[in-house]
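Contents: one structure, followed by commentary.
With one protein chain withheld, the remaining protein chains of the complex are depicted in position.
So, chain A:
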Amino acid sequence: MEQKTLVLGVIGADVHAVGNRILDYAFSQAGFKVINIGVLASQEEFIRAAIETAAEVILVSSLYGHGEIDCRGLREKCQEAGIGDILLYIGGNLVIGKQDFSEVEKRFKDMGFDRVYPPGTMPEVAVADLHKDLKF
């Protein structure tokens, strides 16, 4: 079976590294080729890594609450870079304060994300969605 490539990273000025390590391990164990760009990653770094490795999915983590500011325009930048159809997943503590998740999800889907995960989601949920979205 062909190995699918994912770009994984923590966006913006965020330095939360623990979950990033666990996701790297979990997705690798699940058979994906993981390109981990680590913490403090800019939108441009995600896109560059995705183009260079012909990745099919960009998985963005954001744990520190600035996700809304940091992610705006990512889909548009992907389009400009010629990878407009790439799958965009995001998960973590995406906003400041305890907000209704369905509203948060809508806000990020409107921004062009395909999957939006609340805090505390286990890696296997994303693995299952990857299988569905990548049809394998």
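Assume a contact is a pair of C-beta atoms (placed from the backbone, for glycine too) under 8 Å apart; a residue touches a chain by one contact, two chains touch by 3 or more; residues count from 1.
Methods note: contacts and distances are computed from a predicted model.
Q: Which name from "Glutamate mutase epsilon subunit", "Cache domain-containing protein", "Transcriptional regulator, AsnC family" or "Transporter substrate-binding domain-containing protein" does UniProt give the chain that's left off?
A: Of "Glutamate mutase epsilon subunit", "Cache domain-containing protein", "Transcriptional regulator, AsnC family" or "Transporter substrate-binding domain-containing protein", the absent chain's UniProt record names it "Glutamate mutase epsilon subunit".
Q: Which parts of chain A are in contact with the chain that was left out?
A: 12-15, 17-18, 20-22, 24-26, 28-31, 36, 38-40, 63-66, 68-69, 93, 95-98, 119-120, 122, 124, 127
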